[in-house]
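Can you read through this structure? Questions will come right after.
Only one protein chain is missing; all other protein chains are in place.
Moving on to chain A:
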Amino acid sequence: MNWADLHLMPALPEIFLLSALSVILVLDLFVSDARRGITYLLTLLTLAVCAGIQIATSVPYVTTTFSGMFVDDPLADIVKVGMYGFTAIVLVFTRQYMADRGLFKGEYFTLSLFALLGMNVMVSASHFLTLYIGLELLSLALYALIALNRDSTSSTEAAMKFFVLGALSSGLLLYGMSMVYGATGSLDIVQIGKAIQGGSGNTVLLVFGLVFIVAGLSFKLGAVPFHMWVPDVYQGSPTAITLMVGAAPKLAALVFMIRILVQGMGPMVGDWQGMLVIVAVLSMAIGNITAIAQTNIKRMLAYSTISHMGYMLLGLLAGTAQGYSAALFYAFSYVLMTVVGFGILLALSRAGFECERLEDLKGLNGRNSWYALLMLLTMFSMTGIPPLVGFYAKLVVIQAVVDIGMFWLAVFAVLMSLIGAFYYLRVVKHMYFDEVQDTAPIVVRGDAKLVLSLSGLALLVLGVLPQGLLELCLEAMRTSLAAL
């Protein structure tokens, strides 16, 4: 057997990522704290090269490697490029924040890259084992990242909660997978799909397994009733890590769900659709309603995330190509909004001060009208006000459920977003109509400021011109999911 027969091309970005990661891990040992910028730049460079390789090796059809355990298709390509981009943005935003808190260490970068590698594997997995390995790689890296500030009790508490509950959910997921294996006799996604399609699986066993799989997946997304970890982790972690947890992993989790539910268990759409309806309805309701009672912005955004995951599930549960691409569009716009929102919080934090209470935003317009405007765009976008991207995201997912005739669900989603408008607009009210309480100057590094501004404007641009990304998502879904 020689190298050429392995056909490793589809996994080239991951192979490079792992190699670069190892290099950075070792190199960082020889870099003094004062020169940590080297590690930072190397990490960004790695991300750029990964994205470059991803784009250069992308093909408009499905390719597999590692005996069919690893798949590369347009869906994986656009999601991975998105994840590289968002991870890079997060690193740029968090540099100053981490440095101020003495957390600007090599571990931060290597753990982030490990998390990214895990996400990549999740996105490209075509086998229950690879799926699970990717998920655990991501989870372990995140546990460590959350506890990075090990002297902070709230951080360690959050990490501990996340770890225990994560282990529980992984257990549920693994149990479900084993049931499916028992019913179909295969761990390969494609084979499982064929087996279910052919009716050779034991239905009772399959449904039993499916319930556990849906439960495990819902935990990873942070959907009700498996959401309890989200507020505590969001609030307990350093804001930079919250952003790391809240951004790119959601994209990975969505594709993860698509791989298992749509590609693997697609013929059982009637069953998982019903389960997801329950989860989505609860998420939208609990997320939006509980967010109203929060006084901590990070916690409020955590509940907002829960509700957004509910909306994203609307697209997924529709079970149509339009629905899946709507969900993907939603995920992209959600991550973008999150990045900008937390980016502002990071910009307003400084050494010895965490911007995390709602009052901290009071009178922001008077302090710095540009950041206030960016935050306003974010909040409007999260509410779903046109012409911002959040509006389109909501529109397409609601359209997806209307197309399959679930009008009550569409009406419910709109009502819940109306309730959600309250707490988003409250932030705007604080920024524009309340007196300034904190008058400290806002100091942000130039590169972070630039990236933050561009991301904020992207909310507007994508809202006015959504067609390109919409079509990209639809095209990726069509070519990647052969059954559609």
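Just so we're on the same page, contacts are C-beta pairs under 8 Å (C-beta built on N, C-alpha and C of every residue); 3 or more make two chains touch, one makes a residue touch a chain; residues count from 1.
The criterion applied here is as follows: contacts and distances are computed from a predicted model.
Novice: One chain of this complex is not shown here; going by its UniProt record, which of these names is it: "Cytochrome c biosynthesis protein", "Single-stranded DNA-binding protein", "NADH-quinone oxidoreductase subunit L" or "Electron transfer flavoprotein subunit beta"?
Specialist: From the choices "Cytochrome c biosynthesis protein", "Single-stranded DNA-binding protein", "NADH-quinone oxidoreductase subunit L" or "Electron transfer flavoprotein subunit beta", the unshown chain carries the UniProt name "NADH-quinone oxidoreductase subunit L".
Novice: Tell me which residue among A:Asp271, A:Glu354 or A:Asp434 touches the hidden chain in the full complex.
Specialist: A:Asp271
Novice: Please identify which residue in A:Phe109, A:Trp229, A:Phe256 or A:Phe329 touches the non-displayed chain.
Specialist: Counting the whole complex, the residue in contact with the absent chain is A:Trp229.
Novice: Which listed residue (A:Val211, A:Val269, A:Ile385 or A:Leu472) would be found touching the missing chain in the intact complex?
Specialist: Going through A:Val211, A:Val269, A:Ile385 or A:Leu472 one by one, A:Val211 is the residue touching the chain not shown.
Novice: Thinking of the whole complex, not just what is shown, which of A:Ile289, A:Leu373 or A:Leu472 touches the missing chain?
Specialist: Only one listed residue reaches the unshown chain, and that is A:Ile289.
Novice: Decide which residue listed in A:Phe109, A:Phe219, A:Tyr330 or A:Tyr432 touches the omitted chain of the complex.
Specialist: A:Phe219
Novice: Among A:Thr64, A:Thr110, A:Asn149 or A:Ser169, which residue is in contact with the omitted chain in the full complex?
Specialist: A:Ser169
Novice: Touching the missing chain, which residues of chain A?
Specialist: Those residues of chain A that touch the unshown chain are 160-161, 164-165, 168-169, 172, 203-204, 207-208, 210-212, 214-215, 218-219, 225-226, 228-229, 231-232, 271, 274-275, 278, 286, 289-294, 399, 419, 422, 466-467.
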